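And then chain A:
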Amino acid sequence: MTVQTLGEIQGRVDISARALERTVVAIAASHLGVPTKDVSVRLADDSGLLSIAVSAPVRLPPLRSLSKGAGIPARILDARSGIRADVTTIAGAQVGTVGVSITKAHVVEERRVR
Partner candidate 1 sequence: MTSDTNSQRLYRRLVRRSLHRSRSSAVIVAFALGSLVLAWVATESVLAAVNAPALLLSPASITEAVNTPTMLTIAVAAAMAVVGVVLVALAITPGRRARHEIPDARMAVVIDDGVLAGALSKAAIRESRVPASRVSTVVSRRLSSVTITPTSGSLLSAPSITHAVGAVVESLAPRPALRVAVAVSERGVVGS
Partner candidate 2 sequence: MTRSNRPLNRLGLAFVGLLFVAVAAWIGARSTSFAALPDIPALDATTLWIIAGISVAAIALAIVWIVTRGRGRARTLLTATDDDGHGSIEARVAADLISDDLARVTDIVDVTARAFRVRGQTVLELVVTTRRAADVRLVIDSVGRAVAALDDVLATRIPVLLHVASGVRATLAHEQRVH
């Protein structure tokens, strides 16, 4: 069974600003690995496109393991493109600029799942 996304539905779908905001919050939270309550999102009009400003912590492994990997700028870029893609697909919105502002780090020891 395929899941129809809002973008594909024919006809008009009215989404309240608040519901859209909550959707974007959930999407951002999932890409950053943090609880939705810690994420704050500001949506605005950007010449007809939806501009998104996210302010949130990010889940990160401890500094030493992190330094062996890609680094935070890469993580932000990934999160940003992921958020852009998901908001376009799930909410069916045309997204303009996306800003991601990382406020804190939730440092979590990665546990190896056997």
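Regarding selection, all candidates are chains of the complex that A comes from, given by their letters.
The working rule: contacts are C-beta pairs under 8 Å (C-beta built on N, C-alpha and C of every residue); 3 or more make two chains touch, one makes a residue touch a chain; residues count from 1.
The shown structure was predicted, so the numbers you read here are calculated from the model rather than taken from an experiment.
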Chain touching chain A (counting every copy) in this complex, out of 1 or 2: 2
Chain A - residues contacting candidate 2, complex: 51-52, 57-58, 60, 62-64, 66-67, 71-74, 76-77, 80-81, 84, 96-107
